[in-house]
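Only one protein chain is missing from this complex, and each of the others stays in its spot.
All chains are identified by letter, namely A and B, in their written order; residue positions are counted from 1 within each chain.
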Amino acid sequence: MDFLTLLQILDSTVRLATPLLLACLAGLFSERAGIFDIGLEGKMLAAAFMSGAVAYVSGNVWLGLLAGIGASMALSVIHGLASITFKGNQLISGVAINFLAAGLTVVIAQSWFAQGGRTPQLTGGARFNPVELPFAEAFRDIPIFGPIYAELISGHTIIVYIAALTVPLTWWILYRTRFGLRLRAVGENPAAVDTAGVSVVGLRYAAVGICGILCGIAGAYLATALQAGFVKDMSAGRGYIALAALIFAKWRPWYALYATLLFGFLQALALRPDLIERVLSFKVNGQLLDVLPYILTVIILAGFVGKAIPPRAGGEPYVKER
Amino acid sequence: MDVMPKWAEVVLVPLISLVLAAILSALVILAIGENPWDALMLMIDGALGSTYGWGYTLYYATNFIFTGLAVAIAFHARMFNIGGEGQAVLGGLGVALVCLYIPWPHWSLALVGATLGAALFGAAWAAIPAYLQAKRGSHIVITTIMFNFIAAALLNYLLIGALKADGMEPATPKFAESAHLPSFQDMFSFGETALFRGAPANISFFVAVLACVAVWALIWKTRLGYEIRAFGHSESAAKYAGISPTKIIMVAMMISGGLAGMMAINNVMGEAERLVLNAVEGAGFIGIAVALMGRSHPFGVFLAAILFGFLYQGGAELALWTSIPRELIVVIQALVILFTGALDQMVRGPLEKMFLAARRNKAEA
Partner (left out) sequence: MTAPAIELKGISKAFGPVQANKDISIRVMPGTIHGIIGENGAGKSTLMSILFGFYKADKGEIYISGNLTAIPDSQAAISAGIGMVFQHFKLVENFTVLENVVLGAEDSAMLKPSLARARKELKALAEEYGLNVEPDALIQDIGVGMQQRVEILKALYRKAEILILDEPTGVLTPAEADQLFRILERLKAEGKTIILITHKLREIMDATDTVSVMRRGEMTATVKTAETSPQELAELMVGRKVLLQVDKEVATPGANVLEVKDLRVVDDKGVERVKGISFNVAAGEILGIAGVAGNGQSELLEVLGGYENGTGTIIVNGTEIDLTGAHSDGQSRRDRGIAHVPEDRQREGLIMDYAAWENTAFGYHHDDKYQRSRLFMDNGAIQQDTVEKMERFDVRPPNPKLSAKNFSGGNQQKIVLAREIERNPDLLLVGQPTRGVDIGAIEFIHQQIVSLRDQGKAILLVSVELEEILSLADRVAVMFDGKIMGERLPSETNEQELGLLMAGITEMPDKPIIEAVEENLAHAGAGKEVH
């Protein structure tokens, strides 16, 4: 395998890891605050549809992004109501949200566009287009660095760069700000936060809200950057993979980046069975490549890569002790 | 003291949840420019207006009884089995292998063999996530979802490979005639009057009813059921009483997977009579709504399964005659899960206040 092919694989790794990373960080905010969110999948899907639909109708991808975030936030509010206000079962709420998104996106898509549950193809300004970083062409001839810069680092959509910046930003918020301290505390021991005079409900809604925004961006990326429009069930389990990555990363931002890059790499490989055949010199079954990320998820959850301790108050609604 | 009488908890809460889900669904139908009342009438007519409609409603209900029981029994052990879909896929594989490779002399024997095969394959598919949960603490919700994806890929692989029949379609050959299960039409037609004509409901409906009774007895009358419920209520207490968590997780999940797998005698053996791609059609997921709606009680599951059978058949009629797509049923299913499983406190809270106030008034009077 030559250097350029490797760069191509890594390039698709970055593209495919981006929605996983955003969803993973979304889950990180939510779970660090003690709210399990299995509904990342549904929020991404809803955002993908709304962003695709609005981008198509308006021709403006930024409006699409906003609409996508709006759709994801609406589902976040439902999850917040169920798991914070009404102290319900967070897992069941997440599952319900996934089905709600899976059903509503198709019903509405069919009603609006009548194309069998998809949006029309997006073109031009209705999509996020690659951004050429400065000097990409000028540097191209420098050995090693040039191609890496021009092929791998430059030429992604703006959302990829936003996602990359979200990692240090998340770290900074979590460990350097008052909000971060309280957020981490509420996921570990909400009673400590409550008796310290800080609203548990407010903090958790804030976390769920941030989760909604990030899932919204992730979903919009699927429909308006990675692909050109919405198709039914296009999130394809990414929300669940992001959760596995989150566990793999032990709920830490930088590790979330590495974990999602690993999953992105596996997905990138699945797109190039020809390459694997060339390197390994035997044919690998296509179905096997497709399920590789799911199998890796199971392996990670089985703890064969180290034991992960989740936030202590995770998944349990906060009820004041008597 | 419990604030609400038991009947309110068991009947009123799910009923109000259902009404809320129905109202929201009606709003969705309105939003896409159709008339909810007309839609409801069309559904009732299509699903319950003829023995043909009933034949479909009960056919779907059979699937949902199996998957609903599967989710319910796992709930009793406080396990959330979202893997019913994949376990039903594997159950289909079990049925196909039993029906394709064993020459059955009579359908009744074939039914027994297929039921065992389906249960075995479904149980095996549930056993892996169960083991990982029991021994490694892997979150069973996520692992069972992953196993759904893996099951789909596995089936895909087999149906374009080893099990594929001649022709273009990714499907197995048709099962032998001796493995044909009596349909309702075969059973309930007398002379000239053919009831349930062309509908897929078949004898496995009665197997499903038997399964309800068996699960009821298991949960409330046997030691195993006692232990499963004890574990579900309190793992620490179960350990104190000498109940092995590993055993309960494994057994409960394997019974759950086995039940989900058993739905294949209905959809694979009873209806399609061969194994095709996507034969489960989301029934594994509907089991979640059915179990929640039925409050994990076999009788509740039975009723909820009939209700969802009606919705499913009615939804198909809607898709046929109006612009409302079949996915509307997924929306309704999501709303039912949401209201009965996650927002139940929203429904219960005001009810409890009402009952409390009523009791105070009575006490003062």
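In this text, a residue touches a chain if its C-beta (ideal position, glycine included) is under 8 Å from a C-beta of that chain, and two chains touch if they have at least 3 such contacts.
Just so it is clear, the model here is predicted, and its values are computed rather than measured.
**Q** Tell me which residue among A:65, A:185 or A:298 touches the hidden chain in the full complex.
**A** Among A:65, A:185 or A:298, only A:185 touches the chain that is not shown.
**Q** For the chain that got dropped from the picture, name the residues of chain A it touches.
**A** The missing chain touches chain A at positions 175-182, 184-185, 188-189, 191-199, 312, 320-322.
**Q** State which residues belonging to chain B touch the missing partner chain.
**A** That gives, for chain B, the contact residues 1-3, 217, 221-223, 226-227, 229-230, 233-234, 236-237, 239-244, 352, 356, 359.
In this section, only the chains that are shown with their structure count from here on.
**Q** Quick check: how many Å separate the C-alpha centres of chain A and chain B?
**A** 31
**Q** Under the touch definition given earlier, write down the residues of chain A that touch chain B in their complex.
**A** 38, 78, 81-83, 86-93, 95-100, 102-104, 106-108, 110-111, 114, 117, 237, 240, 243-244, 247, 285, 287-288, 290-291, 294-295, 297-298, 301-303
**Q** Which stretch or stretches of chain B touch chain A in the complex?
**A** 28, 31-33, 80, 82, 129, 132, 136-139, 141-143, 145-147, 149-150, 153-154, 156-157, 285, 288, 292, 323-325, 327-335, 337-338, 341-346, 349
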